[in-house]
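One protein chain omitted, others in place.
Then we have subunit A:
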Amino acid sequence: MSADLHQIWVYLSASPLAGLTLTLVAYQIGLWVFEKLGRRPVLNPVLIAVILIAGTLSLSGIDYRTYFDGAQFVHFLLGPATVALAIPLYNQFQEVRRSALALVVALLVGSTASALSAVALVWICGGTKVTILSMAPKSVTSPIAMGVSEQIGGLPSLTAVFVIITGIVAASLGTWVLNLVRVKDWRARGFGMGVAAHGIGTARALQVNEVAGAFAGLGMGLNGLATALLLPTLYHLIWG
């Protein structure tokens, strides 16, 4: 009997099924908690899911690699989802075209402000160089951020973690900050979330308002381009 159970356990912990199911169940629980407790942004479904999964894996002694073998099917969909952002962008194209100049200026300033403030804060607080370099591209979507991180000598997997935490911080506290600086325009609110906090910021913006969502998607895409092009160049200028 216990030998059977052991074999089932061995099978399950090595097959993609367990990791995939765990990911979806944990996210559903996260969504449920988020809805039940009044959609407070602090109860971010991603945050709840990550805590549940990390907890489950630690308790059962399954390592991250094994888990990711299953969860990679979800992870893979980031690519097609990025492509799909063309659709809200197209739906809002008239708005986008009218505000093109504002978009470009806000993008360049916002992108630089996010990256430089991140680097400066790690440096001031005594972080190591690897952490600084891994932190620099954290505002853009993970496939881009990991690529840039590798180019400039950071740790791509550490960058991925910073990217996700950035998104969770923005989704949880972004509304509060935007109210604090008294920005009311949905286009500006969405764009700020997308530029500073990629897909998770965009997901949050889409939850709230279609215009904000489209501008967030645009901000995420444009900052992905800007960071992929500018950050390696900036790095070579500073560190040679």
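Basically, contacts are C-beta pairs under 8 Å (C-beta built on N, C-alpha and C of every residue); 3 or more make two chains touch, one makes a residue touch a chain; residues count from 1.
The working rule: contacts and distances are computed from a predicted model.
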Protein name, per the UniProt record, of whichever chain is missing from view ("Gas vesicle synthesis GvpLGvpF", "ABC transporter permease YurN", "CidA/LrgA family protein" or "Tol-Pal system protein TolB"): "CidA/LrgA family protein"
Using the definition of touch stated at the top, determine which of A:V10, A:L37 or A:L78 touches the missing chain. A:L78
Which candidate, A:A14, A:V33 or A:L89, sits in contact with the chain we can't see? A:L89
